[in-house]
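A protein chain is absent from this complex, but the other protein chains hold their places.
And then chain A:
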């Protein structure tokens, strides 16, 4: 393993701070043959839209795309749970030859009749793009017959990266919002929460903060989402966008068409959460009550958690973390949060970062930190071990790699089970990190066993 060479073509997607001039290539298609950790367009659309719980989500394609995305993200709903069912047109060979339009229409009518959903999203998969089904036409017909919004999501897998899937989902959402024909009004002191998916109940925590501040939440896109609520989104005074990658496109569209401004925030860590809430308060400065309430809220919350964080920080001071996440924005927040806990980041990477994102990352990191775009298991393993990480933060595919090497792991992707946003979330995050980093099991793994250095090095 000492001889792991970095793929020649990937040299420009890896940067080690301080070692060479900064020039990062990113936003590229993955190299064919690479063991990439990336997903496809469909995946991007599916994760953005799926939390809308009273809509029908029908996957038009062979069975796999539906099977692999059946209820795999814990996007919680306080009411209906239609989104947790798996519906597929289950295309077979004859459909590929003769087209799947009739089957799609029949499936839609049957499902709408059975479940009376408030809207229907039809996800186009790779094959639909190739056999040329006119999904838009079918949607129009069914919408006329059933009088609910029936929207095609153009998420054919091969049409780009996961990011393009986010865009397709945003187009679908905007098309839903556009179907609201009542004249737009601007509700005072009101916002839409964008890019928040209620994993582990996080939406509810954030909403609670805004309520305490006296800010009205018109809609959440799409955590604990409802069709009617999303359709009211045009009436908000401000869009507050979390998760930079997924819904910025929608925010921009709403800015252009409705003149609703947007701000980008993160609710992860004390610093970023406070900053997010302040930004909103400052935006509504005509109502000084809001700023006052925000100050009180933040003060109260921070005071409540600091002692708890300090206790854990004692054990975490100086420990090293590797981060590999979907969007770069999340990486920024994680770095700050880890700093709060006294930890050092030795590797930071994302699947979909942009040039500017990586520049920010570079500025945030210490000398020697490795920065990666669209990485693969070999690189992640190589650098984690070289830099002697105590913690790896990533998603499902990274978890067993970290564990195999005997490194603690924290899931910061959709398989996390506890809320990590906001002030309370920071305590949860610290608990998770503390639990895994200080686990006695790592004393038993070869890397840490004495005499060190014998079996340890890769």
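Everything that follows uses one rule, which is that contacts are C-beta pairs under 8 Å (C-beta built on N, C-alpha and C of every residue); 3 or more make two chains touch, one makes a residue touch a chain; residues count from 1.
Everything that follows uses one rule, which is that contacts and distances are computed from a predicted model.
> Which protein name, taken from UniProt, belongs to the chain you can't see among "Nitrogenase molybdenum-iron protein beta chain", "Quinol:cytochrome c oxidoreductase membrane protein", "FUSC family protein" or "Acetate uptake transporter"?
Hidden chain identified via UniProt as "Nitrogenase molybdenum-iron protein beta chain".
> Quick one: say which of A:159, A:252 or A:313 touches the chain that got left out.
Touches the omitted chain: A:159.
> Touching the absent chain in the whole complex: find that residue among A:90, A:136 or A:386.
Touching the chain that is not displayed is residue A:90.
> Touching the hidden chain in the complete assembly: which of A:212, A:263 or A:445 does that?
Looking across A:212, A:263 or A:445, the contact with the absent chain belongs to A:445.
> When the complex is taken as a whole, what residues of chain A touch the one chain not shown?
1, 5, 7-9, 29-43, 58, 61-70, 72, 81-82, 84-93, 95-96, 103-104, 106-107, 110-111, 114-115, 125-127, 129-131, 157-161, 377-378, 381, 385, 396-397, 399-401, 403-406, 445-447, 455-456, 458
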